[in-house]
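Here the complex is missing one protein chain, while the rest keep their positions.
Letters A, B and C mark the chains in the order given here, with residues in each chain numbered from 1 onward.
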Amino acid sequence: MSHSLMTPSAVAGTGTPALEIRGLGKSFPVGGLFSRDSVRALHGVDLAIGSGEIVALVGESGSGKSTLARCIARLEKPSSGEILIDGVDVLKRDRFQASRAFRSQVQMVFQDPFGSLNPAHRIEHFLRRSLAIHGKGGGSEEATRRRLEELMTTVGLEADMLNSYPHELSGGQRQRVAIARALAVEPQVILADEPTSMLDVSVRIGVLNLMRKLRDEQGISMLYITHDLASARYLADRTAVMFAGEPVEEGESLDLLANPAHPYTQLLVSAVPDPARAGSYDPVRRAELRQAVMASTRCAFDGDPNQPCSAEEPVRHHVGDPASRHWVRCHLYRPWAAAGAHALASEPTNPSHPASNAQEEAPA
Amino acid sequence: MTISQVSFGSHEPVLDVKDLTVKYIGDTRSTTAVQRVSFSIGTGEVFGLAGESGCGKSTIANSIMRLLKDPAKIAGGSISFGGRDVLAMSPEELRRFRWQDVAMVFQSAMNSLNPVLTIGEQIVDIFTTHAGYSRKESLRRAGELLELVRIDPARLKSYPHQLSGGMRQRAVIAMAVALKPSLLILDEPTTALDVVVQQEIMAQIKELQRELGFSVLFITHDMSLMVELSHRMAVMYGGRIVETAKAQDVYANPRHPYTQALMGAFPPLTGPRVPLTGLPDGVKFRNIPDLAEVAPGHLVAPFGDDIPVIDSVNLEGAAR
Amino acid sequence: MTTALLKQPTSTPAVRKPNRSFVHGLLSNKKALTGLAVMVIFIALALLAPVLFPGDPSRITAMASMEPSAEHWLGTTAKGQDVLALTLHGSRSSLFVGLTVGLASTFIGILVGLASAYFGKFIDEALSLVTNVFLLLPGLPLLVILAAFLPPGLGTVILVLVVTGWAGSARVLRSQALSIRSKDFVAAAVVSGERAGRIMFREILPNMASIVMGTLLACVIYGIGAQAGLEFLGLGDVSTVSWGNNLFWAGNEGALLTGSWWVFVPSGVCIALVAFALALINYAVDEVTNPRLRKIKTPQATPVKTERSAAK
Partner (left out) sequence: MRFILRRLGFYLIAFWASITLNFLLPRFMPGDPVSRMFARSQDRMQPEQIEALRKLLGVDDRPIWEQYVDYLHNVFTGQMGVSISRFPTPVTEVISSQIGWTLLLGGTALVIAAVVGNLLGILAAWRRGGAIDSALPPVLVFIGSFPYFWLAMGALYLFGVVLGWFPIRHAFTDGLEPAFTWEFIGDVGAHLVLPALTIVLVSIGGWMLGMRNTMIATNSEDYITMAEAKGLRPSRIMLRYAARNAMLPSVTSFGMGLGFVVGGALLTEVVFAYPGVGYQLLNAVQGLDYPLMQGLFLTITAAVLLANFLVDILYVRLDPRVRSN
């Protein structure tokens, strides 16, 4: 095992990012054909992934992280914003439908390996089509064959599985096929939407290790979307936290999870079961956090005229060492308090705050 | 083979499962879902059953409640609850045994609540059937139950779809403790929920357990959660128990390679990043032998030094 | 570490296409076999009719209203036509119309369903609206009206039956296509750069095989039954020999009032047998694809009673 676990990506941080997102927004219409209501799923998302960098996007269900992935993959049409690949805005370049050029740059691995491979086709079909569509087959049948076998070996599968049907493979093996299919087009960026959450726990690490290997050996950039903070910490160089459709905190994975600055991140971190921290659960502290964040549909302070958040957009604050790339976007963050235990402690929340007695409210 | 009685609570086991074997009788062949599994749970003890999908842990839960449906059949062994033979109960005895003695929280609260009845009606059902209370009295108690899990009693009139995921699961937990059963089976009660809600639900269950003193059979695939919550635990693989011990012992010193793989599957949230391996794809253990005691209260299924127990198959996912 | 343990050569598994197990399941299903056997017999008889009874079956060959006898196995009509000849020749038109209507309706249903599901949004809204309107318009009255306005003939009958019959299959196929559309493998195909047509017909359609077959069978049943109804009302093409027309003439000539049941029974029973056989195949398709509907085996003697029966 020669994984470069201790060196968070030396390649990252310089030059044009492989993928950059600016001010991306997405609203879904709700109700019937004649309704003008809409739900805001994403709002002003900025994110950059350097070439050869793995960035994790963490958040709970409903935080908009999957929507973001689908927007970047252009399975959904973003309502606003820009998606830049190598500095080119692809939303402007091919406006109505993603071009094949774009498809060859950005690939996606889906959450459910049992759903992402068409049960009617053999494994070979998936890889062969990807090669054929993007002209990566090498011209001759022999070259294609070689490429197919190479792909299988790369993701740790036997070449003779090409003849199998998806239902003959285990979950982990299918997810490897899905990764091979993405690799076949030789993309710059792979979007991985919770690639391990449907797998048996014992094979999850194997898939994460494979992703890291691909980054190390082929320099592919990745956006790793997950709700599992521990795996984000394990795999990603940087981690961004999504909350209510916006990234609220971002930084080097180890630093971010060790010193979470946003109350929501703190809540997430504190909720992860970790036997090593057994007994660290503090109900009073949690109640405080819960009160500050509530259900992940919107920030608790949104709509409260007494809070600066509602009056103006929160700005980014640097956290810790100015050289680090750790920032948080929250009015409650007090840079001067950063030296203390945690930022929120210096600003006790008001018990009469309207959100304080709202349990997680049911969706209307 | 004996399970040494290192129960956390009293030495009198609430539940005693011996050599339980469950088979799925198929059209052409039968498969064994659970094979000679034995364990016991003491009064007030939280016993964890860990393992991955298809390892038979939910089948065990359903066997205890005798909820197995065709083609699954109990093919051998015994289940005794407070000294009574669960497998010999008549339909009427069984009906009373269910929920009064053992209650269960299912994996998905959305699916385990009847979508066309209000939460209130579904709780009232329990009281009118088992306790013979009037409707009015039942409703009053139902309201109290909801308060117990910190849900506004006005929610009695809500339908399941009007509650959030966490609230629904809390309502199910309220139902589970309605008749103060002596054993609560939790079958992956939080897998469908986000971590923050999961943490609250687990805290809620702990609190109720302190208050009401029931025993818990806790089923999950999340080792971290299990170690945090359980007193003792067993790790299942392919219908067999491969290791059982105090939870902290399993965490600190997993003996079986499979247990080690499971532990290795959860990267820690603190400390340095170290490479983990988990279990390679398609690796399977076969013919797991009976448990043997390796330390006081720590039993492990023997495996050879050269680990010949692992072989590679590529069809293991076929029967998902 | 454990990589050394992976050295097991993976023998190439006996590859079995998922669709093949479907056919296999169908062929080992008693209902399906019965249905198929009946259909094979009817199709054979329809093909052999001109050989067995050469010439025009509606010509008068014997005395009127004769009971079944050795010479005329199913007796004769009030005009003196041989009922057996009419019945066998009638199967040709009935099966032809049924099959044509079934294929055409299912084809339209597939197109509408796939387009609806794949493109979604406005296209789906519009197509669904049209489908639902057609589904809700009362079928037979619409048939009658259409048949009354259009010039009589076999073409009219087929056209009218397709117009009233496609909506049902479109609805079923749309909802199935919709559920497949939402599967990740369709999104994965989009991401890998596949074009719309290929996704619809190569990725979505193959997964609908059983439901397409079910719809086709249902449409054929509808076609045969509705043709018979239309012709019985005298709105078909009266000059052709078909089961519906046989019954129309039987009614017209007062077969029942004179007690000539043999004129009236054979064509009706034939329609019922064909429809029943197709329905059997259809239910078998359901059972093969939905294991929950399969028949429960009689429980073997096991030490413990089956849980389900104990629960009652």
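Basically, a residue touches a chain if its C-beta (ideal position, glycine included) is under 8 Å from a C-beta of that chain, and two chains touch if they have at least 3 such contacts.
This one's a predicted model, so the numbers in the text were calculated from it and none came from an experiment.
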>> For a quick check of understanding: of B:Met175, B:Val197, B:Met233 or B:Leu262, which residue touches the chain that isn't displayed?
In response: B:Met175
> Which residue, C:Gly98, C:Gly193 or C:Gly225, contacts the hidden chain when the whole complex is considered?
Replying inline: C:Gly225
>> Out of B:Lys18, B:Arg95 or B:Lys206, which residue would touch the omitted chain in the full complex?
In response: B:Arg95
>> On subunit B, where is the contact patch with the chain that was removed from view?
In response: 62, 65, 67, 69, 94-100, 103-104, 106-108, 111-117, 125-126, 129-130, 159, 161-162, 172, 175
> In terms of residues, what is the contact footprint of the unshown chain on subunit C?
Replying inline: 129, 132-133, 135-151, 221, 225, 228-229, 232-235, 247, 251, 256-257, 259, 261, 264, 268, 271-276, 279-280, 283, 286, 292-293, 295-296, 298, 311-312
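We adopt the following convention: only the chains that are shown with their structure count from here on.
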> Comparing centres built from CA atoms, which chain ends up most distant from subunit A?
Replying inline: C
> Multi-chain contacts in subunit C: which residues touch at least two other chains?
Replying inline: 10, 13
> Of all residues in subunit A, which are in touch with two or more distinct other chains?
Replying inline: 158, 161, 164, 167-168
> Given the complex with subunit B, which residues does subunit A contribute to the contact?
Replying inline: 1, 3, 5-6, 60-61, 114, 156, 158, 161, 164, 167-174, 176, 200-206, 209, 227, 229-231, 233-234, 254, 257-258, 267-278, 281, 283, 286, 290, 295-296, 359-363
> Tell me, which parts of subunit C touch subunit A in their complex?
Replying inline: 10, 12-13, 15-19, 125, 183-185, 187-194, 203, 206-207
> Which residues, counting only subunit B, touch subunit A once they are in their complex?
Replying inline: 52-53, 150-152, 158, 162-164, 166-167, 194-200, 202-203, 221-225, 227-228, 251, 258, 261-262, 264-282, 314-318, 320
